[in-house]
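Only one protein chain is missing from this complex, and each of the others stays in its spot.
Labels run A and B following the written order; every chain starts at residue 1.
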Amino acid sequence: MSSPRTIRFTLNGEPVSATIMPHETLVDVLQHRFDLRGARESCGQGLCGCCTVHVDGKPVSGCLFLAVFADGARVDTVEGLARGDALDPVQEAFIEAGAFQCGFCTPGFVMMVKQLLKEHPEPTDEEVRHYLTGNLCRCSAYPEILDAVKLASARQAEAARRA
Amino acid sequence: MTGFEIVEPESLEEAFRLLDPEDPAVRPIGGGTALMLMMKAQIYKPERLVSLRRLDGRFSGIDIAADGSGFRIGAMTTFSMLEHSPAIRRHLPVIAQTMKTLANVRVRNVASVGGNLAHADPHLDLPPVWVALGARAVVVGPRGERTIPVEAIFEGYYETSLANDELIAELEVPVRAGWDALYVKVTTRAAHDWPALGLAVSAELEGRRIRDLRLVLSAAVDKPTRLAAAEAVLRGAEIGPATLRAAGEAAVAETEIESDSRGSAAYKQHLLRVHLGRAIEALAAKRV
């Protein structure tokens, strides 16, 4: 009954395929088949956001997302953000604001903030708090994360003005 | 979480063939967030999951009736689609208000309207809101189709009236002129938590007089529950401290609230009294 199946999807812009079992989650497949470590399982219940990846442009919890459902989708991970040595503005803002300590939750936060700034280019504190409330940072660099979001938003606005 | 197959039928007929009325190890899967939690905890061990994601037509889409009298919402509509639908935001603002504190962005991007109802966890935020709005579910199965009030789906803790091979295909949600609604999520442990009690209210007010209303309690009880006695106290009444107190007492008397990790029964009953009154006052304040 349970048998492997080949799925094809776009991973950080590249077409890929993988032969997987039905029970494998997206985060299993990214870690074990593609050696991508940025999305990682922590709470296992979709509450902490450490496993955040984008599927068809929307953040999802990779630990609750069966990989078969990524068949035909566009999957983007934190590894796809930087262009060569140039980090994404959100990543740069996290570094400048000192918005992390142990770093385990950081890729998940970065991926959420990417989407947050797409939906709310200049978010209020209230919007940021609600948008990111499903991401847990036990080191609790939360004040710095708020700073990082504002910094990234300001940079983005400035870049838009100049463009 | 091993040893199961996933099938993705593209037609309803195929879906019905793959579902099994007798075998609980065969289940439909929508967004799958709740089901995945049960599978990971080994509470549920499926043999076959029948994915509904390739079923289109009536299972997807948000449509508003030409006369604006109501919505048809496909069961595979995700919460974030609802949240961001301009028509829903305009005509049913309570939905967007509820979404703000419902799970998190990632869950809302995946969880589906139908799966959420079929899961029948009494702590979920949206079901009491649907009930308060008077929504009806269109249920399809190999033996035909039926339309039932959303409250008729729930029979108890994780229990529904749906047969194993029945699917929720869509919701019909009326938009009633002059009615307003809100959802109160009361948490007792942390700001971001499952509710200790969820209270959905929709009402038609005339100044401070309540012409009609629907009051629904969730989380503190084993399924979203209409507070009929409290409604009776309030229906036709002028909003005032005595009336609200009486309604709160009626609500406590007509429900069986149990103690759990979110609070003792007595405390949750007290919260129900307080928040029922505040919710009605808040609705009245919105109308002013």
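Points worth noting:
Here is the rule we go by: contacts are C-beta pairs under 8 Å (C-beta built on N, C-alpha and C of every residue); 3 or more make two chains touch, one makes a residue touch a chain.
To be clear about the criterion, contacts and distances are computed from a predicted model.
The UniProt record for the undisplayed chain lists the protein name "Xanthine dehydrogenase family protein molybdopterin-binding subunit", from the options "Glutamyl-tRNA(Gln) amidotransferase subunit A", "Xanthine dehydrogenase family protein molybdopterin-binding subunit", "Carrier domain-containing protein" or "Branched-chain amino acid ABC transporter permease".
From the set A:L11, A:V68 or A:V110, the residue in touch with the chain omitted from the display is A:V110, counting the whole complex. Residues 1-3, 42, 188-194, 252, 261, 263-267, 269-271, 274 are the ones on chain B that touch the missing chain.
If you put the missing chain back, the residues of chain A touching it would be 21, 23, 31-32, 36-40, 42-45, 47-48, 50, 77-79, 81-82, 87, 91, 94-96, 98, 100-107, 110, 128-130, 132-146.
As a working rule, only the chains that are shown with their structure count from here on.
Across the complex, chain A is touched by residues 1-6, 32-33, 36-37, 40, 47-49, 51, 53, 80, 100-101, 103-107, 109-110, 191-192 of chain B.
By the touch criterion stated above, chain A contacts chain B in their complex at residues 1-3, 5, 21-23, 25, 44-47, 49, 52, 58-61, 64-66, 68-69, 112, 115, 130-131, 133-135.
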